[in-house]
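Here the complex is missing a single protein chain, while all its other protein chains stay put.
Chain IDs A, B and C follow the sequence of writing; residue 1 opens each chain.
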Amino acid sequence: MTDTLKGIYPPLTTPFIDDEVSFDKFLENLIKYEMKILSGYVLFGSNGESVFLTREEKLQLITTIRKHTNRKIIVGTGLDSIKETISLTNDAAEAGADYALIITPSFFKSEMKHHTFLNYFTKVADSVMIPVILYNVPKFTGVNLEAETIVELSSHPNIIALKDSTEISSRISELAANVHADFRLIVGTASVLFSGLSSGAVGGILALANIAPDECLQIYNLMREKNFERALEIQNRMIPVNKAVTAKFGVAGLKAAMDMMGYFGGNPRLPLEPLNEAQLIELKMILKKASLID
Amino acid sequence: MTDTLKGIYPPLTTPFIDDEVSFDKFLENLIKYEMKILSGYVLFGSNGESVFLTREEKLQLITTIRKHTNRKIIVGTGLDSIKETISLTNDAAEAGADYALIITPSFFKSEMKHHTFLNYFTKVADSVMIPVILYNVPKFTGVNLEAETIVELSSHPNIIALKDSTEISSRISELAANVHADFRLIVGTASVLFSGLSSGAVGGILALANIAPDECLQIYNLMREKNFERALEIQNRMIPVNKAVTAKFGVAGLKAAMDMMGYFGGNPRLPLEPLNEAQLIELKMILKKASLID
Amino acid sequence: MTDTLKGIYPPLTTPFIDDEVSFDKFLENLIKYEMKILSGYVLFGSNGESVFLTREEKLQLITTIRKHTNRKIIVGTGLDSIKETISLTNDAAEAGADYALIITPSFFKSEMKHHTFLNYFTKVADSVMIPVILYNVPKFTGVNLEAETIVELSSHPNIIALKDSTEISSRISELAANVHADFRLIVGTASVLFSGLSSGAVGGILALANIAPDECLQIYNLMREKNFERALEIQNRMIPVNKAVTAKFGVAGLKAAMDMMGYFGGNPRLPLEPLNEAQLIELKMILKKASLID
Partner (left out) sequence: MTDTLKGIYPPLTTPFIDDEVSFDKFLENLIKYEMKILSGYVLFGSNGESVFLTREEKLQLITTIRKHTNRKIIVGTGLDSIKETISLTNDAAEAGADYALIITPSFFKSEMKHHTFLNYFTKVADSVMIPVILYNVPKFTGVNLEAETIVELSSHPNIIALKDSTEISSRISELAANVHADFRLIVGTASVLFSGLSSGAVGGILALANIAPDECLQIYNLMREKNFERALEIQNRMIPVNKAVTAKFGVAGLKAAMDMMGYFGGNPRLPLEPLNEAQLIELKMILKKASLID
């Protein structure tokens, strides 16, 4: 069953016009992505600006996308509150979500240890109607899921995968050797797509797939054909682009790059701000150098 | 008007029985606090485990406390989402809250800079029906409100105060010299109550006030009488206790200490766990050494 | 004996002309400091740019100052290597140093735990000819001496004091209650001079004392007379200055402020750079506002 997690999933950005969600622009982008051989979509990943969305907006977006795709829909529904997480996840499931991507709780940072994470994820996974994908993203949460915690959680029948958004390429290799046989590993950033796939990951949830889905898919397919050399070539060409739309310019940069690539990016939601002129020029140069635009 | 912010405010813990909010225990504690000369109460501070509460639980708790006190009620209503923050704050106001304590947004850590904070707090303060108190707590959020940002925000007519929960005692002094004349400074941890009050703070929102309200009030009153020596003596006696119920044992420790002091503490909510036996013994020794219990 | 540690000690900066140590300028400054009621001097504190000095330069500076003062001389001689630390300390003692200020080892950060620190400081203190003062400065070392480690080391007959350069004002209070009766606590930054002295510290090693020795001495003396109010007034006036010559502008700022105050500051040594024009103007305004210059 979890083989459905194979492949490339863009964590879709949320389009805003006048700071309100634009469902039209959202669907315009979706139509373009449906023409690529993507395995599915993630809603409300970090780059979906999920922390800026209301509960109602989230459910409406799920309902909307469910009507327009048969692909797998993974939704980010994790909050520090177990009750709120269960409630939102089950409402998301009813609205059409296939999997729940649950970020680590993180507010009481020094308390977020092995047992706390076990408590949290076990309780959530026991109580939700769809399978859970663990989401580890220390740069935003300030906490880290250690290997031993992931290994222990991997035996839970309703916890089926991990999205790991660190750039530590040895994580996947270390985990692959130890997690439950049915548990799947997904890389969370394109900079480790090659090394992750070569070490046991089955796919990627990649911000980069919002702007360069073809290149992400090429790396994925070349790896399956064991054409490592050509895969590396594309991977290396994409690294500066990936850095630009993540660490360097953040979600504002990702959205600006989408605009340059023919998708609708638009502005991030307040309090974030769009790139300034100098940043836009730098971003365009990076895309050019990577041969994504002329 | 903002002189109402003078004094000591306990950030009330939320009692749970079988992991559900106990309104009875909440009121039992309140009756005891009403017998002390506290200026008011904070609901949904960090130690109120606000991140583990649902929206409904929060509003119900406000309604409950409003019926039983005439003192000022400050409620924590800040979330990363501006829309959710405004909505929750206004609902809280209708339920009886007097002030909103708004924590810094923090998810996109590297984007949380001067302008982002200005965008966020200005938009929120413009749109809510009750005055805003800024809440800076880097140990939980991973971000810090710099002095210049606070100074700029201090001129907004609906932003009336700062709760600063760093332990850097020079912050208050530095800010006092620069913020708008009507803006108030509140220390967020008892370890800097003395130095804060001596440098320009008007009061404290103190976890310690949940278990030792008398001592907090004594320090406050002795400082107003310029009896620095006696104030210091109590402050120094309280420092190990304060450390125990914050950095050392967290909210589980604060609640255990409440139980030892005759209030209802109980367990923290899942995924947090209560103290173990060894920790309880150590905590009891700390309270004894500070002459809070025999 | 350790009562000689009472009072205010400037951690002297090292003057450079054309990037070489200027012993003339060093003595010119010393003559001015000898006219103040300082208890002694620290050579090779962080602000002495000790990490940029050669072993020979250090020993020559000790020899030089020893000839020109009868006051106590504390020298920074700590290095990660135990052997080098013992050797340098003993050579410093022969050159005239009275006490050794030994910074925590820090290279293998994750290994620097309780036992490692005990191993290090015990071995060093057992082997040197002059008493040892522990030096904790996490902002430069990235490691922290925990209270329990300091308490255990405080019983060693040749470890007589701690210079704590954190800004956590509760540290002194917490330690004072637990260290050996003969052990002394010294604050390492002027922003916690008032709170430190009021909680058990006997003196201060203060970068600020390089530029404003009178004010540091006034705070110290007013505290001894229990004139807390006047002490606080000066303390609060000095906080922005202290921040400017430490966190804000670093040693380059401290040296520029010395130039403005009639001492010789000059440039920091390479690779550090002096302040630029805009920074100098900002610094001058800060000194003016604190009434240190007209």
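The rule we apply is simple: a contact is a pair of C-beta atoms (placed from the backbone, for glycine too) under 8 Å apart; a residue touches a chain by one contact, two chains touch by 3 or more.
Computed from a predicted model, the values in this text were never measured in an experiment.
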Chains on display which the left-out chain touches in the complete complex: A, C
Identified contact with the non-displayed chain, of C:28, C:111, C:148 or C:214: C:111
Chain not shown: contacting residue from C:83, C:226 or C:289: C:83
Residue numbers in subunit C that touch the chain omitted from display: 46, 51-55, 79-84, 87, 105, 107-111, 115-117, 119-120, 123, 139-140, 142, 247, 250-252, 269-273
For subunit A, the residues touching the chain missing from this view: 167-170, 173-174, 176-177, 191-192, 194-195, 198-200, 226, 228-229, 232, 235-236, 239-240, 242-243
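Here is the rule we use: only the chains that are shown with their structure count from here on.
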Shared chain contacts [subunit B and subunit C, defined touch]: none
Averaged-CA centre spacing for the pair subunit B and subunit A, given as whole angstrom: 35
Geometric centre distance via CA averages, subunit C-subunit A, whole Å: 49
Multi-partner residues of subunit A (at least 2 other chains): none
